[in-house]
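Can you read through this structure? Questions will come right after.
Every protein chain of the complex appears in place save one, which is left out.
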Amino acid sequence: MNIIDTIFKFNGGIKADTKKSVSTVRPIKKIKMPKQLILPLRQHVGKVAKLKVNIGEKVLKGQLLAEADGNVSAAIHAPTSGTVASLEKQLIPHPSGLPDYCVTLIPDGKDTWVEKKPINWKKIDRKETIKKISESGIVGLGGATFPTHLKLNNNNEVKTLIVNAAECEPYITCDDMLMREKSAELIEGIRLALHLLGAQNAIIGIEDNKPEAIEKLALLIKNDANISIKIVPTIYPSGDAKRLIYLITGIQIAKGKRSTEYGMQMFNVATIIALYKFIHCGEPSITRIITITGKVRTPNNYEVLFGTPLSDLIIDAGGKASQNGSFIMGGPMMGYKLPSVNVPVTKAMNCVIDAEPEMIENNNPVLPCIRCAKCAEACPVNLQPQELFWFSQSNQFEKAENYNLFDCIECGCCSYVCPSNIPLVQYYRYAKSEIISDRYAKEEADIARERNDFRLERLQREKEERAKKIAERKANTSSDEKSKVIDEKRKAITEALERVKQEGVSEKND
Amino acid sequence: MLTSVLVVLFLALLIGSILGFSSIKFKVDGDPIIDKIDSILPQTQCGQCSYPGCKPYATAIAKGEADINQCPPGGEDGVRKLAELMGVEYKPLNEEHGAIKPKSIAIIDEDTCIGCTLCIQACPVDAILGSAKHMHTIIEKECTGCELCLPPCPVDCIDMIAIQENTENWKWKYPVFNIKNQKQRVSH
């Protein structure tokens, strides 16, 4: 065990008031079983999960509701026992505020588990274990929701596992509380993840504003030479994957490369604990820790079942669930305004803030960009935010791309420091989604062109074949016979003509 | 006087022979611009441009026979890109070739369909499945929304449905601010 404190500081970033202490005074709480659970079929990056149960069917806790569709997808399990009531479009936590397909589950209150099947990971092949994990529904619980089995299964040799315990965004404390209360599970989970990755050592990257968690973890890894802790300063966004890797190792992941190409893989603490629960206890991904904070009376962390209505949590925390549209999901830097509180808790929901009005609506006057380049100083990715803004706001997307728009992690540091109050990240998001939809349209056009070309070729081929057939048929009706018939006809005609001539001659002679 | 005529004549002969030689040497064959134009066109193959498909229209533009503003599915954006590529001024879409519509796909009302296969023959991208006297259906993913299947249908069982915004194709919007809500600028 060792605590390392040499770090490699990245450029930029901001030191903001973290406002974390308000939600760490009380232990993680559970609330009573809600009346219904709403489970969106899309809670992860990739393809929508395929429904595997019928409406009206009774399911047990942990039973598969929808299976992963292909490799880049994740399964969804029943968070409790009950009846599948419906499959319909309902409001989900998504920045668009648009509804999506959700399964509604009415709990029966008994909370009976299906037969749990823990996996003896030390005995069986790790590839097989990873295959089992692809059915667990575990996705990156830090908020990215990328299917975890894909991160375990990669072609590059991974030497180091980096555990992302930085949790750099203000307000959010769910990982901190998880580490305090489930530190033993976390360490066991890290050993498991090391085995699955075939990695030798693990480094826990944690911000220095979590002394209690650091102390607990340090105690547990005292005798383990493979796991170490690295304390990083509290600078937002130290929790971004590439920033944290740089802080810990001093290695910069080049544009377009993955960390695994450098022998590193990163998991969030909550994801590791979900892995631990699945392998050791046979429990699929059905709960998570979520921070409810902000203006609510008792800010708290909750361990909740996926699908729990957010309004239940808000009411339990002493907030007013009636004031729609003033809640932020995620942190104040990268989060977005929820369309309503009547949305379910999903795999991505790590924090909900009952927000002050000024956190949602930027009421300060938006002034022109004066090119002060404060944003360039703050950018942790070393981009030129003022140039990106200039090209995004004028729809010059190609140039924005040339300025590496897609390397932007949308951390919001630039907007935070902008003296003109320009919501820069909103412009980047707009430009990015325009570019992505353009690319998609282009792909579709290419497919259409290919299909059209193929059709034209087919028509041409059919035409040629038909012409060939006709020619063959002609050739087959034996040419001798034909010519005979024609010869006879010709003969008859010439004879007739001659007769007419002769008659004419004789007439003249008369 | 005579020398000046001779000098000019000499120059003309010299330059003429040099240019004549180089025009043979640098002869251009083929026109790569057609593919470039074709890649801008939306490939709906709808024929609204009065050419039988996107490629023929691209060829016509390259030859200078067709104007750049005859493609409604490509929209104003498409015209702008073509203008940039061809180095000509942007001009608004020619309304004779139809108006801009939201991107939509064809849906066959499967109860009314009599299985005549006429739409299958009309579809430029083979996006309709079915056989004689059996119900037809459209592969949504492949449909370009060209509407070419509408006129041949004897029972009018094909409808064009505009694609709705959902969580998958949703885009972040251009930031707008409510000026009324903004605090007044402090005047000094």
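As written, the chains take the letters A and B, and residue 1 is the first residue of each chain.
One rule holds in what follows: a contact is a pair of C-beta atoms (placed from the backbone, for glycine too) under 8 Å apart; a residue touches a chain by one contact, two chains touch by 3 or more.
One rule holds for everything that comes next: contacts and distances are computed from a predicted model.
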- Message: Out of "ABC transporter permease", "Extracellular solute-binding protein", "Ion-translocating oxidoreductase complex subunit A" or "NAD-dependent formate dehydrogenase iron-sulfur protein", which one is the UniProt protein name for the chain not included here?
- Response: "Ion-translocating oxidoreductase complex subunit A"
- Message: Touching the hidden chain in the complete assembly: which of B:33, B:100 or B:150 does that?
- Response: B:33
- Task: Extract the touching residues of chain B with respect to the undisplayed chain.
- Result: 3-4, 7-8, 10-12, 15, 18-19, 22-23, 26-28, 31-33, 36, 84-88
- Note on the structure: chain A positions in touch with the non-displayed chain are 368, 390-391, 393-394, 396, 399
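Here is the rule we use: only the chains that are shown with their structure count from here on.
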- Message: Between chain A and chain B, what distance separates the C-alpha centroids? Give it in angstrom.
- Response: 33
- Message: For the complex, give me every residue of chain B touching chain A.
- Response: 38-39, 41-45, 53-55, 124-127, 142, 144, 165-167, 169-175, 177-178, 181-185
- Message: With touch defined as at the start, can you tell me which chain A residues reach chain B in the complex?
- Response: 42, 92, 94-96, 98, 100, 361-366, 423, 426-427, 429-430, 432-434, 437, 441-442, 444-449, 451-452, 454-456
